[in-house]
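Note that this complex is displayed minus one protein chain, with the remaining chains in position.
Which chain is which? They are A, B and C, in the order written, and residues in each are numbered from 1.
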Amino acid sequence: MSQAFTKAMARNIFYGGSAFFILLFLALTFQTHKAWPERDNRQNITASVSAGKVLWEENNCIGCHTLLGEGAYFAPELGNAFQRLGGKDGIKAFIMSRPKDGIPGRRSMPQFNFTEAELDAIADFLEYVSGIDTANWPPNIQG
Amino acid sequence: MMQTPVRIRSRTVVYLVLMGLTVATWAIGRAGLEGLGVSLLVLAFALLKGQLVGDWFMGLRGVRGIWRWVIVIWLVVPGALITLAFVLSERGV
Amino acid sequence: MQYKSQAVAKPYFIAAIGLFIGQILFGLILGLQYVVGDFMFPEIPFNVARMVHTNLLIVWLLFGFMGSAYYLVPEEAERELHSPGLAILMFWIFLVAGALTVLGYLLVPYSGLAQMTGNHLLPTMGREFLEQPTITKVGIVIVALAFLYNVGMTVLKGRKTVVSLVLLIGLLGLALLFLFAFYNPDNLAKDKYYWWWVVHLWVEGVWELILGAILAFVLIKTTGVDREVIEKWLYVIIAMALITGIVGTGHHFYWIGAPEYWQWWGSIFSALEPLPFFMMTVFAFNMVNRRRRNHPNKAAVLWALGTAVMAFLGAGVWGFMHTLSPVNYYTHGSQITAAHGHMAFYGAYVMIVLTMISYAMPILRGRQAANSNLSQVVEMWSFWLMTVSMVFITLFLTGAGILQVYMQRYSTDPLPFMVVQEKIALFYWMREVAGLVFLIGLITYVASFFVGGRQPEPKATAMPEPAAG
Partner (left out) sequence: MPEGGPVPSATYPPGDLAIWIFILAELLVFAVFFAAYAFTRLDHVELFNHYQTTLDSDAALVNTLALITSSWLVVRGVAAVREGDHRACARWFWGAFGMGALFLFVKSLEYAHHLSAGISLSTNTFYMFYLSLTFFHFMHVMLGMVILAAVAIKAAGGGYSREDHVGVETGASYWHMVDLVWLVLFPLVYVMR
């Protein structure tokens, strides 16, 4: 095998093949950018949604929940929380109702003491997320 | 590496056969022929062409062992799957 | 040790092992929180413990990669490191920054940490694996640049081998792709898309180059097989890794708002991602079978072979299991993902760093080539304890995942998330027990550094009949 197969050719395939597939990946990414406006619900990104995303990040919600299936798997999926919890009010009521010291023996979301404006922002963010076209994922309302 | 000179004439015959089969395939499409029989005929042309390229152009007919058969396998397996899919679609499954 | 400056690798390896211990302790806390939901609540909530667990993993692997590079590059380049002083300085900066960040996670509520570090100036926090404060991320970039400069200059001024070149390309890619961690648009679809450019293109892209280079180096050293042969294989394996892995990124784009053609592109290319790992397994065993001598460091050879097998199982087989989009539709974001993540990280990256430590540490500690037999036996025990318990962790999580997918996603009457979690608690208990065994393995591993220190090292033996090169 050693004679039939040279290091120089293996090297060329590494460089050439990598360059080829990087270009292909960039071309597909370009197509993705073209397709996004139809799918990513960008028209509903308001100032409140942006503020909600910051709150989502600064409280590390992804450390327990999943969002569109990505994150930790310790707490429920929230991409469809808007539908599952019954709209904005349902989301806000759930977040507000969390006991400060948890629930004995069980998992519980912390009490974050959000203001009314912050609760609105988070609910708006989750409403925006629920409008992203995810190719019908999750399979059902339970996420 | 093979040091034997390549006989051009037989490769040219293969080349002409490939061109002919291509035009035939195109004509079938152009004539609007369709249906399972036609599709499988066209597929058979394609597999035959692939085999000719593998054997005569890529030079696999002068190779023994597993490498002799890689293109054949590559043609037969997808060819069989495509055939299966078209047979199923004809039956309206 | 052939070059004095290789010694800078030692603190890197020690720090890596130290942080590894921290990672595993937090893993056990997490595992317990899965079944005793209020364990340590609200002092250390799950999200904090998880962040510490995953971030420590990344940081100690980076310590391991840097230590490996500092050990390997001088030997490959056949000259001293460009600046050992810079390497030590960067070590302390990275260690202190890492420790401060972890202390910040543990002592301050995360939102408070975001305030303190000015996250509003350039919001990058709060995304999985990229939870570090922006300032820490900047620190990582600076350390990475200084490191690349140091290693790059050494390679440029010395002998350029395929191993050091591939390692350098991998490390360069690692640094460049990390820059996408600073891109965090309001548009969640875009945010997630480019987040994967860091996460996927690291672990299923450039990190595989680093893995391949380190594995090749250890195999050259331990088997005595002709460098030409090993380097040829290295090129083919990493070529295959990038050919399949780059477009394979698409397997993360199925359900996050990206267009649906990714379901095809992602499925087809990621289905081929096990190929490079399979080739790596074949390669490692092939090289060991063709060895020209029996290296006295049997433990290092065991780690190297273990890496090749476990990387294939964890990254290859467990990855393939849920990579096709019709399957992933049901398994996405379930315990199946967790199972794959555990075995892939352990099999590919934890084990390659431990391989390098196992090979280099005896030499760094002043031995000729290997630890005493006693120390090696203890180390091989730790190999089996950790590896077997990781297999069981993966199997239990896979069991949990299959049940979860069925009850929550697939059955005609889907149950809510929390209800399902309680029904599969038994699997989480078994996972926690396997985790404890892993900790015992890790303690055994650490112990192997402290036993048999005064005993002589075994001698290398020539193979009776060297296999044809």
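Just so it is clear, contacts are C-beta pairs under 8 Å (C-beta built on N, C-alpha and C of every residue); 3 or more make two chains touch, one makes a residue touch a chain.
The structure presented is a predicted model; accordingly, all values stated were derived computationally and were not measured.
Note that the absent chain touches A, B, C when the full complex is taken as a whole. On the side of chain C, touch with the chain left out of the figure occurs at residues 232, 235-236, 239-240, 243-244, 259-261, 264-265, 268-269, 271-272, 275. Residues touching the missing chain, restricted to chain B, are 1-8, 10-12, 15, 18-19, 22-23, 25-26, 28-30, 34, 39, 42-43, 45-47, 49-50, 53-54, 56-65, 67-68, 70-71, 74-75, 77-78, 81-82, 84-86, 88-89, 93 (touch as defined at the top). In the full complex, chain A contacts the hidden chain through residues 1, 4-6, 9-10, 13, 16-17, 20, 23-24, 27, 31, 34-35, 38.
In the analysis below, only the chains that are shown with their structure count from here on.
Chain A and chain B have Cα centroids lying 47 Å from one another.
Taking each chain's centre as the mean of its C-alpha atoms, chain A lies 24 Å from chain C. Separation between the centroids of chain B and chain C, computed from CA atoms only, is 46 Å. Of all the residues in chain A, the ones that touch chain C in their complex are 2, 5-7, 10-11, 13-14, 17-18, 20-22, 24-25, 28-29, 31-32, 35-36, 39-42, 45, 49-50, 53-54, 56-64, 66-77, 100-108, 110, 112, 128-129, 132-135, 137-143.
Contact residues on chain C toward chain A in their complex (touch as defined above): 33-34, 36-38, 41-42, 45-48, 50-51, 110-111, 114, 119-120, 123, 125-128, 131, 162, 184, 186-190, 192-193, 228-229, 231-232, 235-236, 238-239, 242-243, 246-247, 249-250, 253-263, 265, 329-330, 332-335, 337-338, 408-410, 414-418, 421, 469.
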